[in-house]
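Excluded from the complex is one protein chain; the other protein chains are retained at their positions.
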Amino acid sequence: MADYLPHTPEDVASMLEFLGMDRLEDLFAHIPAAVRLSGGLAIEPGVSEPDVAAIFATYTSANPARANNLTCFAGGGAYDHEVPAVVRALAGRSEFVTAYTPYQPEVAQGVLQAIFEYQTLIARLSGLPISNASLYDAATSLVEALNMAHGATQRQKMVISAGIHPHWRQVARTFAHGTGHDIVEVPLKNGVSDWASVDASGAAAIVAGYPNYLGVLEDLSEAKALATREGALLVLGADPVAASVLKTAGQWGADVFVGEGQVFGTALSFGGPYLGLFACSEDQVRRLPGRIVGETVDSNDRRAFVTTLRAREQDIRREKATSNVCTNQTLMAVTAAVQLGWLGTRGLREVATRCAQGAHYLFEQLSGLDGVHAANDQPFFREFALRLPSAATGVIEAMAEHGVLAGLALSALGGARDPSIEGSTEDVLIVSVTERRTKEEIDHYVRSLKEVLA
Amino acid sequence: MADYLPHTPEDVASMLEFLGMDRLEDLFAHIPAAVRLSGGLAIEPGVSEPDVAAIFATYTSANPARANNLTCFAGGGAYDHEVPAVVRALAGRSEFVTAYTPYQPEVAQGVLQAIFEYQTLIARLSGLPISNASLYDAATSLVEALNMAHGATQRQKMVISAGIHPHWRQVARTFAHGTGHDIVEVPLKNGVSDWASVDASGAAAIVAGYPNYLGVLEDLSEAKALATREGALLVLGADPVAASVLKTAGQWGADVFVGEGQVFGTALSFGGPYLGLFACSEDQVRRLPGRIVGETVDSNDRRAFVTTLRAREQDIRREKATSNVCTNQTLMAVTAAVQLGWLGTRGLREVATRCAQGAHYLFEQLSGLDGVHAANDQPFFREFALRLPSAATGVIEAMAEHGVLAGLALSALGGARDPSIEGSTEDVLIVSVTERRTKEEIDHYVRSLKEVLA
Amino acid sequence: MSTLAAPGGRAASAPLTGHETEPTLFEMSVPGRSAHQLRTTGVPAGSLDELVPAEHLNPDVVPIAEVSERDLVGHFTRLTHRQFSVDLGMYPLGSCTMKYNPKFCDAVAADPGLSAVHPGAPASLTQGWLEILATLEEKLCLITGMAAATLQPAAGAAGELTGLLLMRAFHEANGDERRRVIIPDSAHGTNPASVTLGGYEVATVSTNERGLVDLDALKATLGPDVAGIMLTNPNTVGLFEEEIIEIARAVHDVGGLLYYDGANLNAILGAVRPGDMGFDIVHMNLHKTFATPHGGGGPGAGPVAVAARLVEFLPGPKATRQGDGSFAWRTPERSIGRVHGWHGNALVLARALAYIDVHGGDGLTRVAQHAVLNANWLRHRLREILPAAYDRVCMHECTLQATGLKSKYGVRGLDVAKALLDEGFHAPTVYFPLIVDEALMFEPTETESVQTLEALAQAIERIAEHAQSDPESLRHAPHHTPVSRVDEARAARRLIATADAAR
Partner (left out) sequence: MSTLAAPGGRAASAPLTGHETEPTLFEMSVPGRSAHQLRTTGVPAGSLDELVPAEHLNPDVVPIAEVSERDLVGHFTRLTHRQFSVDLGMYPLGSCTMKYNPKFCDAVAADPGLSAVHPGAPASLTQGWLEILATLEEKLCLITGMAAATLQPAAGAAGELTGLLLMRAFHEANGDERRRVIIPDSAHGTNPASVTLGGYEVATVSTNERGLVDLDALKATLGPDVAGIMLTNPNTVGLFEEEIIEIARAVHDVGGLLYYDGANLNAILGAVRPGDMGFDIVHMNLHKTFATPHGGGGPGAGPVAVAARLVEFLPGPKATRQGDGSFAWRTPERSIGRVHGWHGNALVLARALAYIDVHGGDGLTRVAQHAVLNANWLRHRLREILPAAYDRVCMHECTLQATGLKSKYGVRGLDVAKALLDEGFHAPTVYFPLIVDEALMFEPTETESVQTLEALAQAIERIAEHAQSDPESLRHAPHHTPVSRVDEARAARRLIATADAAR
């Protein structure tokens, strides 16, 4: 029997007495007996923290995939980047961790200013003027972008490149059941979006990946032209690390930037909590989903920060709100601000550059192996797709024996067939490299794959 | 090349210019050339934190003894107690960790109040009215107690029971070279101090262990009588966990309580930083070594805390100071206050009780094994000494193969012969059990020892 | 019980030092400074323009910030000294369940054995994670009385929308078109917003004088075009919907489904289960009931549990326990599809399981009992100054009204809330639910001691005295916070959302 309750039996007795009651059950007496739970919950009695720690030790030991055990070459929107002790220490300060949404700005300047700094950083990386205070993850950000496009155009057709991560596309399809959006997927041909192959007329949004999820750097002029022609919003799903050196969404003429912010200080975390990045152009700000922090002054004219444009949000606008989001991922946004502050202007560029260098170094070694072929001949950034002589899932399992998490199997992400690639997905492996990977680790990967395929 | 220096080359240049200098070296120009180091330090260039982490990973993996790898039955003043996440989180708050000695009480109430609470807790556990703000470790506390006894009696003879940890006795002997103390060790006979066997006349201090380091609960009335007869101070080196349920130092009539505070929230830490506990009677307070925090008020009559009785200390009293201690172990004292707050009155008693239960349970199982004998037939608390059929050091190595750190070899602590035990020390193993040890772990210990001795 | 013992929940720490606002990271930046240190990799370092076609490279350098590690630490540490939090003091924010969250759960989530696992790694290499997810699903179903659940939704609102899509899938599968979803006028804003996104129209049902759903009004609204109703029980004023059985029957009679908004689940753990009340779909806010700290606004987790007839529609893939004791990813046949990029907020889910394991069935029941006890004690203690909107036994929170202070001294609920900040407490939820005039909603939670509740009550008594003696100064409260009352209107009038925005 363990809990975190302060009350002693005497406390409970005298509190009940104050209420003129005899038993705690009296507090629930007005609940219809017919539905009241008799006999309590069918869950084992509580045990102490150390006992639970022992249980969890059995779980963690059954996760050989952890990055401190298998060298991580898997990406797909979740990357094994350096997160220094200083970032963990600062973002882990209990004032950040145990605060609620900053409803009372007078005692929430810490979180509010950190979010303001986060918004500034995301705006700069996207080349767009406005960022919100975070959304759940990249997939949610994409869905919100589609809703924004719908709001802006009152149209339903969403033209989405298959270069967008399969999971994100699946999420978009799921929510389209409710919004009624008509999702049109644009196949990739040799790694790049074949915009011509679909009817984009009357589109609300044109959505492209940059780099796309196969790592390819697509020329986005065509997507931009299409968006302009149709009066649709151009939405880019971008890699925020690559964004530090690549043409920005703004420079490409995009209206909305969405991305996965896990790369900024959040651990791999088995997929969550992550950080949905969302930035947009000035003219979409009234349709912005979720919270946004603005600068203002207090009654003594000192600078202060506060959540603003609240009239867009669910608690005020209710069924007419731009989004239903309430709780978001603020702590990850604060973490991102700390991590980016630690990386700094040069550090972030350095990380991006090293990712690209590592990926190209590995790619060169691998393209040497017989039976292994590049899935396309496009320029890539930090990630690339290979066709293997056998099923990618099998190769990944075999590579684990060599201490390597070799990448992601496209079949596991997108199923047996996916518009992102011609033919079967079964033999497609997506490999990515971060700044943490050493030459030794990369060479070991190559040697291991040779053995596995031999 | 890594460091934590903020200055850019431009900063350095303009700062030098402000000083009318050209090069950083100019700042050192007044150092005689003959002694200046040319060519810099013969230490490899710096590398990044992750690189250093990789080096340290090779060190940690070469420490199989770690308690999360070998189940710990070793004690001797360093015990494997539960330290919950909440204590680590609170004691690890950077305001506690990165503050200096509270010289400016107006901005140091956090540390000062925590120390005040620590002093209160140690005073209660010792049954004595005064505790200082910590010393380096138990051995240092013992030395300071001897110095206090010298100050109180102006005598040099220190009568120390061999029931005091061999290391502490060695440290006392080392510092006696400077103070000129005459250290008289009282042998143990069948585990208890044979006071009659030494000439205690003219003693400044009578020092006993409680329980002694073999775990034995000695009747201290004789020691007290001796101290009274000689007008010496009675100093107890006590186990602070046991102190929560045993007769207190105060109840035994002791003048000084010393002990090792590692048990209150500090990890095993390969022996340091630990926490030297020191408490004494009212009449010794002017001779108290180190800092002490007192309650007072601020200029608005609000309660405030401040370091006090400073006139005893080295920075004011200089060569006449009661001690030379300056930097102490405050962070461990704060940790102890947090840990004791977490344990609470009942929790601490529970820990002490479980230690005793586990030790007695293990003792019973082991006394069954042939070739294994109790080193004495005295009552013990959480620790006991065994005589093995072979060298204890060898048995410990062999037990490690079974995933157990079986205890401490007396020979490793006290050498081939030690007054704490009759005959050779070689086959003596000191075993201790904490509240963290499960029945399963204890039974596994017994099974393993059987196999090892078979 | 000694109410004289000093309160634990009050942030009595006085000013540390200084009076200036903290500069931004960008104001602290100096060209050339840096804090980062990266691993030495030995990877051949080709320049970017050899690796990336020129037309893709940004000709300009994107400015981030340039500060030393020391200044980074100083900056964010000082920001935390400008931030209230549960760890600093009582945070009785109604509807938010700001209980103390065990540090133990932080440690669980920080274990690399969980936190360093890539979500795309194959199930064979992540069995521990799959077991955590499957086990949590099982326990959440036992707690709510449902058949199965999805753990993907990242927060309550995401759970709501997921639930509405399940509702839609269910009706469509039965080939029946329905248009409207009913919600009470007291509902949380996410409910109507989710209804819209679910492709339904909101039909509002009014609240009766007892603060409960007006059953007759409900029956009047019900019809064959009603897809379902969204309720939270206890409802947003903190009262239990006593006619829940009749409500359920009525909705089911027209073929509608009952959706349970689990934000207030903390009140009924072990006392009554949504499933037993007749709900078909239930979302939970793990960040409220199951102890994930709120992180300044998130992350959370909003698992959705459903009755047997809806299981086949759940999102997938789901971690599923196999006959042989191993675990695999499985997607229900008629799944509505993914609602999260990966598997949901996994680390939040792990914390929740740890929290449930520590408490067990008995502990969770006590959690609810003490939460309700605290709310009622506070309601009764404050009855003179801030009478309850509905004066009877409440559940885990109580909706009080400042109407008296307003009429007598012109001091509004907001002023009382702001004044509480000066007293070292966080404010209650103000002006929610919208149907209650001058609402102050207090949710003390089960982790606050009665001494802390008493200290809060005494602070409110002091504020009431000020309302009489010096209403003007109350209207400008708070006075002792990092910043004084903030000009929200100005922020909205002229949006400055980044350091680069024109000023």
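Lettered A, B and C in written order, each chain numbered from 1.
Following the convention adopted for this analysis, a contact is a pair of C-beta atoms (placed from the backbone, for glycine too) under 8 Å apart; a residue touches a chain by one contact, two chains touch by 3 or more.
Bear in mind the structure is a predicted one, so any value in this text is a computation, not a measurement.
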Which of the displayed chains are touched by the chain that has been omitted? A, B, C
Contact with the hidden chain, among B:V207, B:V263 or B:I396, goes to B:I396
Even though one chain is not shown, chain A touches it at residues 2, 4-6, 8-11, 47-51, 54, 84-86, 88-89, 94, 107
Kindly note down the residues of chain C that lie in touch with the hidden chain. 1-2, 5-24, 27-30, 33, 37, 67-71, 73-75, 77-79, 81-85, 87-89, 100, 102-103, 358, 421-425, 447-449, 451-452, 478, 480-483
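Heads up, the rule we're going with is that only the chains that are shown with their structure count from here on.
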Which two chains meet at the most C-beta pairs? A-C
Just give me the whole-number Å value for how far the CA centre of chain B lies from that of chain C. 46
If you average the CA atoms of chain A and of chain B, how far apart do the two points sit, in angstrom? 48
Centroid from C-alpha atoms only, then distance chain A to chain C, rounded to Å. What do you get? 20
Going through chain C residue by residue, note those that touch at least 2 other chains and give them in order. 33, 37-40, 67, 69, 73, 77, 102, 104, 106-107
Per-residue multi-chain contacts in chain B, two or more chains: 49-50, 84-85, 89, 94
